[in-house]
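Removed: one protein chain of the complex. Kept in place: all other protein chains.
Moving on to chain A:
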Amino acid sequence: MAATFFGEVVKAPCRAGTEEEEEDEEERRETPEDREVRRQLARKREVRLFRRQTKTSLEVALLEKYPCSKFIIAIGNNAVAFLSSFVMNSGVWEEVGCAKLWNEWCRTTDTTHLSPAEAFCVFYHLKSNPSVFLCQCTCYVAEDQQYQWLEKVFGSCPRKNMQVTILTCRHVTDYKTSESTSSLHSPFLKALKTQNFKEPPCCSLLEQPNIAHDLPAAVLSYCQVWGIPAVLYLCYTDVMKLDLVTVEAFKPILSSRSWKGLVKKYTRGNMSADGPACACRISPRAQRY
């Protein structure tokens, strides 16, 4: 409880999260029917990996089934658009799996033809080098599903000889700085890397007290704990919906040593209709002003 300046006593949110006593009370009052509902909800929220072409589940973790030297994960619309435009356009990628999950914020669908508006989490490997994997994830993976997602994708025997790159966006108001966030020139890129990632990152490191959350944090934590070289590139932007200027902010990553060979060299002269559209169009952001 807290008192406001106007003399009201209100229930303030507690940083302890759910009050332990409330959870205890809830569990004590649970009937067998409540427990069954909880079990069914947990089953509904399970993360499953399957092949859309054959509609069969993957019996083992994705990276236990296939050898992997490089794994690039795009989480969120803008990161996914960046990989689609610059990386997937530069080679032939074959779908190897799809994650099916449900939560209050999104539900992935298992139809073969996805519309851009639908949430998805699809895994590909490069046909010319099948140890290079890519994940396009636009669905929100809830906190109780993140650990399951890691188990289904990475498995219980993590390979230390692969390198992981994660791309995602956060709203610029999440970025803590002594200046006002309104004075920051967004979008801008920041990096977090694990101890075993030896390559210099393509941008400056994320300064304390800033932190990363959700699935990107779950993947990076997993890699840090298991000694896998990994880097997370966070793009801070003021436009969380699909935005061409935000997508372009990821471009410095294209010059990474580990991405050599994955990306076609684009110049203004040889850009085709299939090439990165964002490079040659005026961004809608500029048109607004």
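What to note about this one:
Just so we're on the same page, a contact is a pair of C-beta atoms (placed from the backbone, for glycine too) under 8 Å apart; a residue touches a chain by one contact, two chains touch by 3 or more; residues count from 1.
By definition in this document, contacts and distances are computed from a predicted model.
Considering only "V-type proton ATPase subunit a", "Proteasome assembly chaperone 2", "Large ribosomal subunit protein bL21m" or "GTP cyclohydrolase 1", the record for the omitted chain gives "Proteasome assembly chaperone 2", by its UniProt protein name. When the full complex is taken into account, the listed residue touching the unshown chain is A:T194, out of A:N77, A:T108, A:T194 or A:T246. If you put the hidden chain back, the residue from A:V47, A:A212 or A:V239 that touches it is A:A212. Touching the chain that is not shown, out of A:Y66, A:Y147 or A:F188: A:Y147 (per the contact rule at the top).
For chain A, the residues in touch with the chain missing from this view are 1-2, 12, 14-21, 23, 38, 143-144, 146-147, 175-183, 192-195, 205-215, 217-218, 220-221, 224-225, 232.
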